[in-house]
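Of the protein chains in this complex, one is absent; all others appear in place.
Presenting chain A:
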Amino acid sequence: MASQRIGETGLSESGPSTHHVPYGVLHGINTPPSGLMNQGSAFDFGELEEAIVLHGIKIRNDEAKASALFTGRPSATLEMFPSWPMRFHQTSRGGSKSGGESTDSGSGVNTRSSKTELQFETESPISIKASSSDHHQAFDQQQQQQETATDASRKGTSQNQSAAKLSQEKKKGAGSTSEKQLDAKALRRLAQNREAARKSRLRKKAYVQQLESSRLKLTHLEQDLQRARSQGLFMGCGGAGGNISSGAAMFDMEYARWLEDDQRHMAELRTGLQAPLSDGELRVVVDGYLSHYDEVFRLKGVAAKSDVFHLINGMWTSPAERCFLWIGGFKPSELITMLIQQLDLLAEQQIMGIYGLRQSSVQAEEALTQGLEQLQHSLVDTIAGGSIGGDGVQQMMAAMGKLANLEGFVGQADNLRQQTLHQLCRLLTVRQAARCFLVIGEYYSRLRALSSLWASRPRETLISDDNSCQTTTELQMVHPSQNHFSTF
């Protein structure tokens, strides 16, 4: 049954299958020998099946003829399954001359084809069913011939030459399979089968390559996702639905990287303070941290152009931070209030300066909040206008224009945040500024960790057996978050 199926797969695909095959691998183009080995070892079921099915028929005599019709490649690659017999028929090939060579090639290929193990195993019954000592010997011969063929192609001899060589060797070695009956029909059928099998093999190679690249992509995505999870970012996203715009997704990735940079900067500040670095050197570190924040505001500016809602609804940040969200970010006056509590050893002038900064910030925040409120009122009126008897198209267009103002407000809010941080730096000495940034960094780190912890807190009533994977990921999140509680 299975063998028939495979056979059909191998045999039924002739002409139309060519367009599935990548360009360079089509008729007669020399791929490097190692490529050959890989390609053959991975998926040559069609060839194998053909070889098994046709073994009763004597094909050796007509090898040369058939090869002359096609390129030498098909016959060379016919025996492209060194690992196949190796894996399952190892014990039976003790005395064969080509066994040594085949072993080398087979084992080499085996390691490379380890990932396709499962498939090999499922197909093994076929080979076992069809196996006989004849087959083993034939495979050995095929491998040897393939080695020769690849050597030949390496040296760049013409394909016909290698085909001729092959056919000679096959004639020599195929003593045990001695059925000499072949008519033209069988010959043609065999040739077609061979061709179809070859195409099938090439298609499978392309598929494997596709799988490989997808696998690579998947690994990268998983890494990014894991990184983001460890930052407690995607906590709320499970329920929020998968519809995230590309601008938003891009920003989320960049923000995740920014958070990693943040950890690095904080470590620098910490060691800089403990070291202790000179004021000049510390100034460089502090300025570096300021630039780091400038960078996130720049990123947000870009993201606001493509998806301002994403910034405003705070889905890019952790749930705990989202709690305190103000126009797409932290509220500067709240940050200053927190800092006033945490920073000590401030001169009176500095205290005055910071209180003044807080007051200016409050006034600016008030102004922006009221401006945004007016925008919201205006939007409500616009969207709701003409609700009775209207289709709302006009209102939609007007509302679109007003929504565009959102970007401006997020921009001004970020501008306020950026100016506040810069002014803080100006008010403080360089060591105070370093400590100040450490406090800020640690604070948001803890907020993010809090988000993770909160999400992974034991809730037996909510977590059912069905959600076992959810439990695992939440537990996963607890561990990385420990880093956030580093001593400051």
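Couple of notes before you dig in:
Here is the rule we go by: a residue touches a chain if its C-beta (ideal position, glycine included) is under 8 Å from a C-beta of that chain, and two chains touch if they have at least 3 such contacts; residues count from 1.
FYI, contacts and distances are computed from a predicted model.
Its UniProt record calls the unshown chain "Glutaredoxin-C3", which is the correct pick from "Glutaredoxin-C3", "ER membrane protein complex subunit 4", "Exosome complex exonuclease 1" or "EIPR1-like beta-propeller domain-containing protein". Contact with the chain that does not appear here is found for just one residue of A:Q263, A:Q350, A:Q412 or A:T429, A:Q412.
Considering the full assembly, A:L368 is the residue among A:L269, A:I312 or A:L368 that touches the omitted chain.
Annotation for chain A: contacts to the undisplayed chain at residues 353, 356-357, 360-361, 363-364, 366-368, 370-372, 374-375, 378, 405, 408-409, 412, 415-416, 419-420, 422-423, 426.
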